[in-house]
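Note that one protein chain is taken out, while the other chains of the complex remain in position.
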Amino acid sequence: MRYIPNSDIDRKQMLAGIGVTSIDELFSGIPEKLRLRRFLDLPKPLTEPELVDYFQTRAAKNSVGETAFIGAGIYRHYIPIIIDALISRSEFYTAYTPYQAEIAQGTLQAIFEFQTYIAQLTGMEVANASLYDGATGVAEAILMAQRISKKHKFLIAKTVHPEYRAVVDTYARNLGIQIELIDYAADGRVDMEKLEQQSSADVAAVIVQSPNFFGAIEHTHDISELVHRRGGLSIVNVCEAISLGILKPPGQDPSEQRTADIVVGEGQSFGVAPSFGGPHVGFLATRERYVRQMPGRLVGMARDYAGKSGFVLTLSTREQHIRREKATSNICTNQSLCALMATIYLATVGPKALREIAEHNILKTDYAANEITKRTRHRVMFPAPRFNEFVVEVSGECPYGLPLSRFYPELGNAALVCVTETARRKDIDAMVQRLAA
Amino acid sequence: MRYIPNSDIDRKQMLAGIGVTSIDELFSGIPEKLRLRRFLDLPKPLTEPELVDYFQTRAAKNSVGETAFIGAGIYRHYIPIIIDALISRSEFYTAYTPYQAEIAQGTLQAIFEFQTYIAQLTGMEVANASLYDGATGVAEAILMAQRISKKHKFLIAKTVHPEYRAVVDTYARNLGIQIELIDYAADGRVDMEKLEQQSSADVAAVIVQSPNFFGAIEHTHDISELVHRRGGLSIVNVCEAISLGILKPPGQDPSEQRTADIVVGEGQSFGVAPSFGGPHVGFLATRERYVRQMPGRLVGMARDYAGKSGFVLTLSTREQHIRREKATSNICTNQSLCALMATIYLATVGPKALREIAEHNILKTDYAANEITKRTRHRVMFPAPRFNEFVVEVSGECPYGLPLSRFYPELGNAALVCVTETARRKDIDAMVQRLAA
Amino acid sequence: MTGSARTSNHFSLNEPVIFEEGSPGRRGFDLPELDVPARALNDIIEPGLIRDGITGMPELSEVDVVRHFIRLSTWNYHIDLGLYPLGSCTMKYNPKINERMARLEGFALAHPYLPSERIQGALEIQKTLETCLAEISGMDAVTLQPAAGAHGELTGILMIRAYHESRGNPRKKILIPDSAHGTNPASAAISGYIVETVPSNKRGTVDLDRLAELVNKDVAAIMITNPNTLGVFESDIAKVAELLHSQGALVYMDGANLNAMMGITRPGDFGVDVLHINLHKTFTTPHGGGGPGSGPVAVKEILEPYLPYPVIGQNSQSDYFFDNDRPQSIGKIKAYNGHFGMHVRALCYILANGAEGLKEVSEIAVLNANYIREKLKKAYALAYESPTLHEVVFSDRLQARKDVHVWDIGKRLIDYGFHPPTVSFPLIVPGAIMIEPTETESKQELDSFIDAMLTIAKEAEENPEIVKTAPHTTRIGRIDEAAAARRPVLRWRPD
Partner (left out) sequence: MTGSARTSNHFSLNEPVIFEEGSPGRRGFDLPELDVPARALNDIIEPGLIRDGITGMPELSEVDVVRHFIRLSTWNYHIDLGLYPLGSCTMKYNPKINERMARLEGFALAHPYLPSERIQGALEIQKTLETCLAEISGMDAVTLQPAAGAHGELTGILMIRAYHESRGNPRKKILIPDSAHGTNPASAAISGYIVETVPSNKRGTVDLDRLAELVNKDVAAIMITNPNTLGVFESDIAKVAELLHSQGALVYMDGANLNAMMGITRPGDFGVDVLHINLHKTFTTPHGGGGPGSGPVAVKEILEPYLPYPVIGQNSQSDYFFDNDRPQSIGKIKAYNGHFGMHVRALCYILANGAEGLKEVSEIAVLNANYIREKLKKAYALAYESPTLHEVVFSDRLQARKDVHVWDIGKRLIDYGFHPPTVSFPLIVPGAIMIEPTETESKQELDSFIDAMLTIAKEAEENPEIVKTAPHTTRIGRIDEAAAARRPVLRWRPD
């Protein structure tokens, strides 16, 4: 086998060195009766040329060429080529978790930079080294808020990504957590009146998403203020990270009352491929005072004993390998390489192009929604300002976007349409034309 | 511009540092009247997403999916994936010629390994660091033989790649070199009788190719013996380097009389993509005693002043940067990265898989030729044993292979068909079926 | 002496954090011109929702970015450089073809919400991988949804809980051997269970008698690692399973060490009801400097109804589809259906090997580990005498006499050009040195490692100071971790 260096000759020498005559003897610890007495029933081994053929054939069976205008948490943004060139270096992608700081400074510094970028973008004080994805990120944020508040009731907007809410349900179910939904208003945003009504003193935290699942931009600062007034924590989920390039971040406001306590989200939009759903990269940012309640790894600045400065994994007493069942989370392996992609993405686009990209998303989405309104008989729902998605009510099946009936049966035949900067006007026009037909 | 770091602010600081007020002043050395007073007339700049689109569109206009059974000096062999993964490291592909040995040992050692591999494969004593391609390699070999022999008449087999012969003509024309062709016999090999007749005492060298342009395997050792008997040098060109994995190499024989003096050739088959004709990699190997007449760079073992061993470019007194018009060649930039690809290829396949690959070429070609003979009305020409090409005489246009009429009008409607290990039986059968129709 | 025959010193470039680089006005990316009518943003979005700018975010050219990350990269040790003998981590060579295949456009750009007829290729890949993993582990059904090992544990325990709940009582406790990885108790805890520790016996395996005392109707399951974190096969595993099953409890296996047993023995054949598999260990998906991984969970039929949704169904025309109609499912554990990019890589590896290849993998992994064990067992104290499979655990007992500890030995190995083994784990071995070479190491590389370890053992005797102050050949010395944790600086700020 080409991935196994030792040949028969090597093996014989090693067996002799050990003082046994066959490899089988080394398995003496496994009781005979538990041994498999046949070969596994697997496809016959393929050579490299055959593997290439196998996977190219399967890849060709996914039709990804044509824009489908689907977003819903996974966005097709342009990915600068240098990202793949850099993360393809063995130094990055084949290294382990940087527990041995002296020979992992590259990874450590990059994660520190990721943490800083996320803090800057969300307007928060600190961010962690990544979580599995946005969905588990929201779940972790809820567990974190439970630890901080010692309260167990959570209000979650119905316009938070339905799969995220499903994951929250799975995580929360056995931890005495009670979840209540907040409905959306006619404009597609959180219904502030209902929120006000539901925000009782026993509410640990309120979770909203902005831009929300319908693409609408929430008034997260007003929400944070309201929640804080009621003694709860404010958790904001950002599924479409590009929006942070132009929208006022949940963590930024002159008044601490109006800022979120935890901003959690999905960083896939920052240079990570859709890849049929993963791997992507969750992030979680918070206030400095909650650091010791954070889930996941953290990299901090450090010095060696001679005073030279560098980086190291720190505050690991929160983590499972030290605290075991008392850890803030069970997470171990995280999404480091995707965090690196996001870091390189942010370094490459910088604040200006990030804002321009965000603008193009807004303008193209606005254009698409207006064109559909103007030129088709379909209704674009929810008037609230949008980032790069909107809901359109169609008659019959919509050949674009995500049908919403599975998640929001009350919306009937609606579809969630996403328009990013990668959609060319001619693609949008073609969609409008087809919808008009 | 994204490839230029210095921003306006940087530029202003630098101009101030220089003590000028505008970049224009720095061009004072260029007379005003020679200045271009308009912008160049070029397509408007494209962003990265637009570039990707531009080139993907053009690439899609080349139809390369279907096997065309064309070889003729450029062969479609399977290229192990690790090659690209390794040569894509900036350390290899963005480095300059390794003139500064202390920070170029990686490149130097790899070239030394290339030289050794080529020597081993050809059976010769030494090889150089690469030449532009096989064609210029043959031309350089002829100039080298002229220097060694001080004679000016060369016999070159008509079955040497016609484009190589054309390049030889271009190089030789002004150097008092006289070229005579040797015809091929009915079996497709060099006509030994004619060779015998034409090999006069004033012949500097005889150049043959094996496998030759028709795919036939020559008796290079007999030819070397004959040439040496007449006082000439023997030059063998190997266009299809995979053949060296199984055929007795021109440089190997118990009798020095029967070995070639120069083995030159094209290494594209060793892991280098066809790439529409280039870049590929020429090689040249010879006897130790002719080393100082070799063209091109050479890497040698060396030691630093503390005795630590390493590698360095050596014998550069042969080269243009030292010897100028008296240099053995004008070559400077060569094909280093392609030589590295070949080196990695050879390391990966090793002697066993190299032989197997060669065998598959022979067997599949044999199968294809036999099937055509059996199942179609077309005639496979030239009975000599073949490596991976053969000539088939067709009625009408041949939808496969290279039509030979341009190079060998005497063969009428013949085509040169190539079958490598990458052709699957079903591809071959499909070809035969179409030819039978 | 500070270096070794394996290494030479060479300069490497320094590099500040990215926020200290660049200069205003630099650009690394240009966007195609807007091709729809430009409207004032304020007409679309309330101005109050627009941010001012992003404080501290640097402006860089493409060149600046490339140089920055290239320089950083050169400071890392990695699997393509040499042996990475982290016990329990299975740091094996990551085949280059895996990376290429995962990046095929048809995979990289596929969206899970596309209509199923447009994603047949991706679904086939996932289904095929599920089938292979089920066969390798001897189980009946597989979910690919979990993001990593710990996530798989959570998934598995939640399924156990759902199983018990369906029988009217979720039960209270999960039993976990004292040699277990930290994620095991952590995952059990988030699943709402109390963790009870099962002690190991002097062979390093689960103490059956003590276990028998602990198992009762309050116990939902045992989480057992096999071979365990000492590299020792739980030879009583069948009895363990019987014991649990007799009380209606289930057996969860941490499959982190599957690399020791492929084609040799199967969890499904020795009583395991559910296990997770780390594709980033056994199946060569890269570790990525900490992730992403992938932690599929394989189950016996009894647990199949509880799998997270979607599962991949096949209709009468053999077309694949995501089946979300799973009433007994524990729900979703992650958005979409897992780390597909890792699934492609893992399948590529499995198909490259086939049945004989995977068996060879395990055989050579065990051979390599035992070779190290044999060569080092005089110089380092074996934690347990039991036969070990793919990894071996020593303690620093002999070296500790000179006040040289496991951490020091690990750091000193760096000077010899090696990544340190896993240190101080498993917790039941004081000063544990846990070595897992994997099958992708050559005899030469192992010999060179053995030499280094023997040299260090000698240094510990003769010159302990050099070991205790190691590493000496790295761009930064040993870090003061306590100081870093005391006043954590977790982000860059302008001075």
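Chains here go by letter, A, B and C, matching the order in which they are written, and residues are numbered from 1 within each.
Criterion: contacts are C-beta pairs under 8 Å (C-beta built on N, C-alpha and C of every residue); 3 or more make two chains touch, one makes a residue touch a chain.
Everything quoted here is computed from the prediction, not taken from an experiment.
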item: Touched by the hidden chain, restricted to displayed chains; value: A, B, C
item: Contact partner of the left-out chain, one of B:97, B:293 or B:413; value: B:97
item: Touching residue (missing chain; options B:157, B:357 or B:391); value: B:357
item: Given A:2, A:35 or A:321, the one touching the chain that is not displayed; value: A:2
item: Interface residues of chain A (partner: the chain not displayed); value: 1-10, 47-50, 81-82, 85, 90
item: Contact footprint on chain C, counting only the chain that is left out; value: 3, 5-14, 21, 23, 61-64, 66-67, 70-71, 74-75, 80-82, 93, 95-96, 414-415, 417, 440-444, 473-476
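Everything that follows uses one rule, which is that only the chains that are shown with their structure count from here on.
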item: Best-connected chain pair, where connection means C-beta pairs in contact; value: A-C
item: Inter-chain centre distance, chain A versus chain B - centres from mean C-alpha coordinates, in Å; value: 49
item: Mean-CA-position distance for chain C and chain A (Å); value: 19
item: Junction residues of chain A - those touching two or more other chains; value: 48, 52, 80, 85, 88-89
item: Chain C: positions in contact with at least two other chains; value: 22, 26-31, 59-60, 62, 64, 70, 97, 99-100
